[in-house]
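Excluded from the complex is one protein chain; the other protein chains are retained at their positions.
Chains here go by letter, A, B and C, matching the order in which they are written, and residues are numbered from 1 within each.
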Amino acid sequence: MKRKEDVRFLHGKGHYVDDIKLPGMLYMDIVRSPYAYAKIKKIDIEAALKVPGVVTVVTGKDLEKYNLHWMPTLMSDTQMVLPTDTVMYQSQEVAAVIATSRYAARDGREAVKVEYEPMKPLMDPYKSLEPGSPVLRTDKPNKKDNHIWHWEAGDKEKTEKVFASADVVVKQEMYIPRIHVVSIETCGCVADYDKVNNHLTMYMTTQAPHAIRTVIALVAGHVGLTEEKIRVVSPDIGGGFGGKVPVYPGYVIAIAVSFLTGVPVKWIEDRSENLQADSFARDYHITAEMAGTKEGKILATRFKVLCDHGYTDAAANPSKFPTGLFSIATGSYDYDTAYMEADAVYTNKPPGGVAYRCSFRVTEAVHAIERITDRFALEIGKDPAKVRMENFIKKEDFPWKSPTGWIYDSGDYHAGLKKVMEVVGYDALRKEQAEKRAKGELMGIGLSTFTEIVGAGPSKDFDILGIKMFDSAEIRVHPTGKAIARFGTKSQGQGHETTYAQIIAEVLGIPAENIQVEEGDTDTAPYGLGTYASRSTPTAGAAAAVAAKKLVDKARKIAAYLLEVSEDDLEWEPGKFSVKGAPEKTKTIQEIVFAAYTNHPQGMEAGFEATHYYDPPNLTFPSGAYICIVDIDKETGGIHVRRFVAIDDCGNIINPMIVQGQVHGGLTQGIAPAMYEELIYDDDGNMLNGTLMDYLVPTAVESPKWETGHTVTPSPHHPIGAKGVGESPTVGAPPAIANAIIDALSPYGIKHLDIPITPYKVWKALKEKGAI
Amino acid sequence: MTTTINKSFHLDHPVDQVWNNLTDPNKIVVCVPGAHLTEQVDENNYKGGVELKFGPVKAKYDGMVTFLERDVATKKMVLNGKGNDSKGKGNAEMTMNGQLTEKDGGTDINVSMEVNISGMLAQFGSRLINDVSNQIFDQFINNFKAQLSGGEVDNTLSAGSLVGGVIKGIFGKK
Amino acid sequence: MIAASFEYDAPSTLEEAIGLLQQHGEDAKILSGGHSLIPMMKLRLASPERVIDINGIPGLSYIREEGGVLKIGAVTRESELEHSELLKKKFPIFADVTKLIADPQVRNMGTIGGNLAHGDAANDHPAAMLALRATVIATGPGGKRSIPIDEFFLGFYTTALEQTEILTEIQIPVPSKGTGSAYHKLERKVGDYATAGTAVQLTINDKGICTTIGIGLTNVNPIPLRATRSEQALLNKPLTDENIAAAAQMASEDCNPSADLRGDVEYKRAMVAVLVKRMIKKAIERAK
Partner (left out) sequence: MNKQITVTVNGTQQTLEVEPRTLLVHMIREILNLTGTHIGCDTTSCGACTILMDDKSVKSCTVLAVQANGKSITTIEGVSTEGAMNPLQEGFKENHGLHCGFCTPGMIMRATELLVNNPNPTEDEIRWGISGNLCRCTGYNNIVKAILYASAKMRGVPTASTEPEFV
């Protein structure tokens, strides 16, 4: 089915936050710090106040009066809204200029004079951990260092034993660089506080409107903005990828200003602000180790991670999972011994730790296991495909308990790898490669066979700020048999308006065209945790199916009454009930719904509505088998991705077109960090690529023509057997690409390069090894 | 954003004359394109500023010039200039190390300049900094030579001298 | 991003425009394609007090051949160069260059005059103009004057144009037959400034001897650079692999690149050598 939501976008009638214009609306622009670490000596706003159109300038001191200058992060750390004395990263918010127009606000920003006393920033997380390093978070009483938290999983002793006695041990340091989601729409909001009714309407770019409403209430409840007085509206969203989960200072300042002035305030960040100040992704320094036999049996893995969180831990993770779901790093392979530990540290970089189209740090985990598996194969001189085939968890062994305690729901890894190898013609490619190598030409074949973990999550383990990570659906069928369905999630392009309608249609038999899907308005939609981490179909999609099944149960009662038979004598097929043995005696769902309003059984509740809050029994574990083929120009290091084939398994597929579209997009966001994107800082904390001229988002030219396919292994515990797919390719592609490039360079003794692997890095490596 | 530039060259002028010019604030500062002194704070510290213009790009810094070292015995000097962007968009710091040695009646000069830029210009203009610093330094040297020979010092950032500098840069490598 | 306020003039004649330049001097900037100037103004790296838009002046946009000279109006759009049949036939290098300048939308606005007058060694036309031995025509209060391309680029963002002059035309000698030209730059992604770029035009006589050669380099020097030694090394010599390799090596020695996000000095020098070699060979192919 084609998408229901497309028509408005194609006519330019999408409705995004920056399209909102309210009477008397003021505009906000933000003064930002040129320094990564500095004392604020003086903020002189006099000149700014004289700029025509400027209404006021807000500083941390102003917010301090209302105790709004700090706010909690999702990881229960604290973050400045506006600083009162110290800035902790370059481009941190320092003051907000409010004016009658966008242009006046920008001029006002230029006129605000701030005196700083720059200090030497801590940019290297390892240095930051060293004893004697200046303590960054002096706001925290008795904080003596820059260490945030320590985390472990697995069995340390057992792992050490296996490593000690293994005949092969490989070890690889790898850095998964700091990157940025760069949704094409930046972040922004219109805060509209109505003084008369003491009511705030907050239009904002958020993936999780309900959670945001709760956070706003937590931050501003003490000034009278309690949760029932807050309405958060998330209109059309121009891409999220995790970057629109957090609460940014700009939102809070806009709310504060609207609250104080009683006038709507719009704040829309520009691209550089977005790149320089909004939440980053990744930034994990990983030491990966694998122990195995020389025949190629994987025996154990060990991972040590240093997580650079910037000046505060504002990561978007479930509360109990500081490293997200990194413990999936044991991968798709059948072994029972693993140990992993992580430490987080403060530095003078912007805060964050969001997805970049990834389920809570799974990308870092998959890169670590898929790279170290290749290192292992290289070490023992065995084909990496063979090593994977021989170590995969077998189809019949699911559900399978991982060394770190996850219960993989289902999978058929052998089938996926077999299929992708057939599609690319693996053996022929290896032959071609051998011939090319003989001629000194560089060609590489890279694999990635990964297991994802999505659909957070079961309430026993998963919560955000204490709120369990269920999600919800409410279906209301009108007397004429047409329906409206509302959800706690929020699409940013995933096509919920179509997919959810199809799920309900499949269960109820009402045509999807007749089912209107609504999300993103906290006044109307049921409470939910929002859309990220590929959780929408596994949670809200499931909720829709269960709610629809509740309606089928009610329909059965009404049908029995209308047909004057007992419920047991009825047969259901989506769309109608018929009487066993008398197939001509039927009631369609439309007839039944009409009766629910006009002629329902006495004693039965009228109407035809159902709501369900779905609490998943387990997460779902999508998987994929990817192969990438690259040709490298030896003289320039130039990398050409000749082919990339992705075979995904996301369980049952509701809409193949949308699933494939998600895979295409995810793959391009996979090649991006693998070959192009990285946020680069110098030692003084200057971000050196704070525009899209230097932060290299791939175009249609860099992005290869993706070839995709799938195997189908339904999730046994999901009501419709679906698993979620939005992020698998972003997670699975980088190691496939990195492995291909390293495979091409391996004849020269090159065993690893950190992503992004650029022509420059390749050339340097070849030069070092004397290959050119 | 830090960039370091080293230059060595020979002058026929006697080492003492070169030393005097190199360590005299009023003489050396006028050789720095766009620079000027406003007041003397003490023996080693001076207030001043630098104004730069490259095509449409303008930058203005106000700050301090400090002699960190002036060792007449070893003919070694270290000069530091620190300034804040007049619009509070960042700062710039320059440290110049000068070493003179007497060579057949003339003077061998070895100068290194470390330029550090923070803030807006480093964020958006990093592409400029290295080339611009080179250009300034080349012009500084040309001005310094002109001054020694009693010639007029062009203190505005003119491109002409750059060509000289660049050509030297090129053929210097042969 | 929003620029600081400025005054705007859209003169309809060259005289008017030059008059405005005389009147406002330093504070005025010429707006041609605007795709270098306006981003700088939006970032507020540049804040001219007055912008003089020359797009409304008729007769500054043309591509024509007159008496063995190719004449290109300064306000000719990159996209017009890209699709010009005349250029495709006689100067294939223009298709090489324009395809790699930014992107199609930018090329619809960007002009060859602006690309040169901006004085940025990272732009692509300067190297090509060096290779083609172009002459820049500047028009000022005293009328027109010709500036050989080798005397045009003076410093970072600095050219030989006087404050009161406007670049109005580019003249390129139409080469004899047996001439070929080519341009390529290495870029991190489409539309990026060059990591390194090389433009070559050469003529080979029937004995296989190189009778003319021009080599220009992009973004590996504070100002656009002619690879003089490399040219000398090949002029009146057969274009053997050895000679080409030697010339490529000289170019990589004579340029003066800055380390940046694109790579360090060593890498850029090496890329210059690779590109000079490859573009010479491509030009030879086209000369046949």
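Everything that follows uses one rule, which is that a residue touches a chain if its C-beta (ideal position, glycine included) is under 8 Å from a C-beta of that chain, and two chains touch if they have at least 3 such contacts.
This one's a predicted model, so the numbers in the text were calculated from it and none came from an experiment.
> Missing chain touches which shown chains?
A, C
> Based on the whole complex, identify which of A:D18, A:E160 or A:D334 touches the chain you can't see.
Here the residue in touch with the unshown chain is A:D18.
> Just to verify: which one of A:R102, A:K436, A:K482 or A:K751 makes contact with the chain not shown?
Per the contact definition at the top, the residue touching the missing chain is A:R102.
> List the residues of chain A that touch the chain left out of this view.
Chain A touches the missing chain through residues 2-3, 5-14, 16, 18-19, 21, 102-103, 181-186, 236-239, 241, 270-272, 423, 492-495, 645, 647, 656-658, 660-669, 691-693, 697, 699-701, 703, 705-710.
> Write the list of chain C residues that the hidden chain touches.
Interface residues of chain C facing the absent chain: 1-8, 10, 31, 34-35, 38-39, 41-42, 51, 53, 55, 79, 83, 99, 102-106, 108-109, 190-191.
Assume only the chains that are shown with their structure count from here on.
> State the pair with the higher C-beta contact count; candidates are B-C and A-B.
Comparing B-C with A-B, the pair joined by more C-beta contacts is B-C.
> Suppose each chain is reduced to the average of its Cα coordinates; what separation in Å results between chain A and chain B?
50
> Give the residues of chain C that touch two or more other chains, as numbers and ranges in rising order.
43, 261
> Multi-chain contacts in chain A: which residues touch at least two other chains?
Within chain A, the residues that touch at least two other chains are 110, 272, 688.
> How about chain C: which of its residues touch chain A in the complex?
1-2, 4-5, 43-44, 186, 188-192, 195, 261-263, 266-267, 270-271, 274
> Inside the complex, what are the residues of chain C that reach chain B?
Listed in rising order, the residues are 29, 37, 40-41, 43, 45-48, 118-119, 121-122, 154-158, 193, 221-223, 225, 229, 253-254, 256, 258-261.
> Within their complex, state which residues of chain B touch chain A.
Going through chain B, the ones touching chain A are 1-2, 85, 87-91, 116, 118-120, 122-124, 126.
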